[in-house]
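Shown next, in structure tokens, is the structure this report addresses.
Removed: one protein chain of the complex. Kept in place: all other protein chains.
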Amino acid sequence: MADGRIIEKPLDLNELVASIIEDTAEKGAGALVLFVGYVKGRVDDSEVSELDYEAYEPHASRMLKEIAEKYERREGVLNVRIYHRVGNLKPGETTLYVAVSAKSRHQAFQVAKEALEEVKHRVPIFKLEKREDGEYWVIGNGRRIKRRKAPGSPEQS
Amino acid sequence: MADGRIIEKPLDLNELVASIIEDTAEKGAGALVLFVGYVKGRVDDSEVSELDYEAYEPHASRMLKEIAEKYERREGVLNVRIYHRVGNLKPGETTLYVAVSAKSRHQAFQVAKEALEEVKHRVPIFKLEKREDGEYWVIGNGRRIKRRKAPGSPEQS
Amino acid sequence: MKIKVRFFSILKDVAGRESIELELPEGAKLRDLLEKIYSLYPDLEKISGEEVGVIALLNGSYGKLDNELRDGDEVALIPPASGG
Partner (left out) sequence: MKIKVRFFSILKDVAGRESIELELPEGAKLRDLLEKIYSLYPDLEKISGEEVGVIALLNGSYGKLDNELRDGDEVALIPPASGG
């Protein structure tokens, strides 16, 4: 059954895949596409020390679940699961999981791609990239704006 | 580093993903697409009891490795791993893993799709589908030919 | 009526705070709320024109400027999402 939410710990992928297969093999699915996002150690030739993820809850979790449900209704799709982590994540830590099982591999790839784009562009999740050359707000799909020390900001004063 | 071969046991996906991330996060990759194929419990409204996979070794393993190496040379791609199981596999058992990590999610999806097609169409791996309505050779991309009892065939006499 | 406004990501830095409660007259729309916020935080209006789209979520859903507000509503001002 479709599932989606904000999580704090990494997922056990063996459990995730076993659970999806158990839900779907008897219904004729044989293809599972899993996207795993993880923190890059380098961006723009600068070393990254941490990505701080913040989500607007409970709405982010609700939207993740709605997106999973929406794509699970697509032709040939049998299961969609979407989990996004929050908190301070170091390079190599996983950040996002999108799993789609379908009757055909083509459907599984297509729906995983589309669901991933919707997660990235619609769900209120934000990141601050801490690099050796400063802190950058990541805005939308990869645009970076260097953090200014705004007077009066509670975290920066 | 690119890897590919025929295997007999299922993979530990946590280990696989951790190993790929370890190889790639420092080099700027943040996207991993993993395709997992598994045995369908139903095909053409008939219940499947088993898929028997046979590979022409050592050539199948060599080709899997070559395909992984070839796609790892693609723009933006940092790691490709391809593993295909053989033997008698029951519904829900995993059969094939294709993992691609890349700098962007678009590259990871695209290359995983292409590598998967090449695995399916080029590597000498064959399957016999055992269903409640008989045994079917699967030929190419999903064509099924019912097994005839050929006189003199060593397995059938 | 009282409306709670929350700021996320870079908008929190620009506003210099995480949230604020505003008093608005009955019948006010999302558009009126935004005008009031921009008058309180001119830097927010400036950045929205220059650098960063400012998007309003009304009770967690993407809002339209014509949406009418009700007492107790929560409006979140966010830049384009950057999950992944």
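By letter and in written order, the chains are A, B and C; residue numbering begins at 1 in each of them.
As a working rule, a contact is a pair of C-beta atoms (placed from the backbone, for glycine too) under 8 Å apart; a residue touches a chain by one contact, two chains touch by 3 or more.
It should be emphasised that the depicted structure is a prediction, and the values quoted were computed from it without experimental measurement.
Contact with the undisplayed chain is limited, among B:Lys70, B:Lys90 or B:Arg147, to B:Arg147. The chain not displayed touches subunit B at residues 37, 53-56, 58-59, 62-63, 84, 95-96, 116, 119-128, 137-142, 145, 147-148, 150-154, 156.
In this text, only the chains that are shown with their structure count from here on.
Here the chain at the heart of the structure, going by C-alpha means, is A.
Of all chains, B has its CA centroid at the greatest distance from the CA centroid of subunit C.
If each chain is reduced to the centroid of its CA atoms, subunit A and subunit C end up 25 Å from each other.
Chain centres here are Cα averages; for subunit B and subunit C they lie 49 Å apart. Looking at subunit A, residues 37, 95, 116 sit in touch with two or more other chains. Residue numbers of subunit C whose C-beta contacts span two or more other chains: 84.
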